[in-house]
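With one protein chain removed, the remaining protein chains of the complex are shown where they sit.
What follows is chain A.
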């Protein structure tokens, strides 16, 4: 991952009347990373996000995009480079699925042939058969299906940055889980910078390359998921983190243990250890762990690390409600 800065906030404040929504924010989001802003409602996370594509303008301070101050960039140029996904999904109800996805590519004057191809590729990518879905109206789709379209609409013109404002909060848990995975897959393939806002620490831990925790307009901690898990900066962060604890500890995916830093690095494949995929659950891995004391975890055929019984116990103690 490159560490070239993509978006930089320098002493940025946003005031509504006399109230500060965001106060003296300093933050650098790197190119190609999936950065999650997490916080309770009113913490300023959505305002921070909307200042990036200037749906809100900062009251003070400076925001740089690829080294250039936002104020000096033409608004349309800026916005055409930034995809946007809303909690309300907001597919245009007067347009078909294909028309919704083609909207920004058309504004960018891409050729019809390229657009048609892209629409069909993207629909395939998110598991919606183009032959079936292309000509449907948004109202004919389920919430989960709509947000799939909402996501690929944002990615359709291959933007540098995609901003996602609590995109899955209104969805049922199963759709949410599916769409989180989808987001990770698309991010891996397209390498866009993604800024993702959520109030759900679980989601933040699941998705974020790095996470920024916001409280009352301030950024209280920025770090990788395991940094946040292992060294919460203050009481608030540990509380937020506690909300990520689960009743169904055995149902947790091995991927979560990887993300939270409970896997030990493994230099090469250990033939002795049974192999599990990261999308299998703890309960599936328990018998093998009991027998061998450790397992090897793979992430779609590539080696992710080794999980020992001791590490698993550490995780369970910490995350069991």
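The rule is simple: a contact is a pair of C-beta atoms (placed from the backbone, for glycine too) under 8 Å apart; a residue touches a chain by one contact, two chains touch by 3 or more; residues count from 1.
Methods note: contacts and distances are computed from a predicted model.
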Inset, instruction - Could you check which of "Ring-1,2-phenylacetyl-CoA epoxidase subunit PaaC", "NADH-quinone oxidoreductase subunit K", "Glycine betaine ABC transporter substrate-binding protein" or "Tryptophan synthase beta chain" matches the UniProt name for the chain that's left out? - result: "Glycine betaine ABC transporter substrate-binding protein"
Legend entry - Residue among A:64, A:80, A:110 or A:220 touching the omitted chain: A:80
Inset, instruction - Looking beyond the chains shown, say which of A:18, A:41 or A:94 touches the absent one. - result: A:94
Legend entry - Contact footprint on chain A, counting only the chain that is left out: 53, 55, 75-80, 82, 84, 86, 88-90, 92-94, 103-104, 107, 163
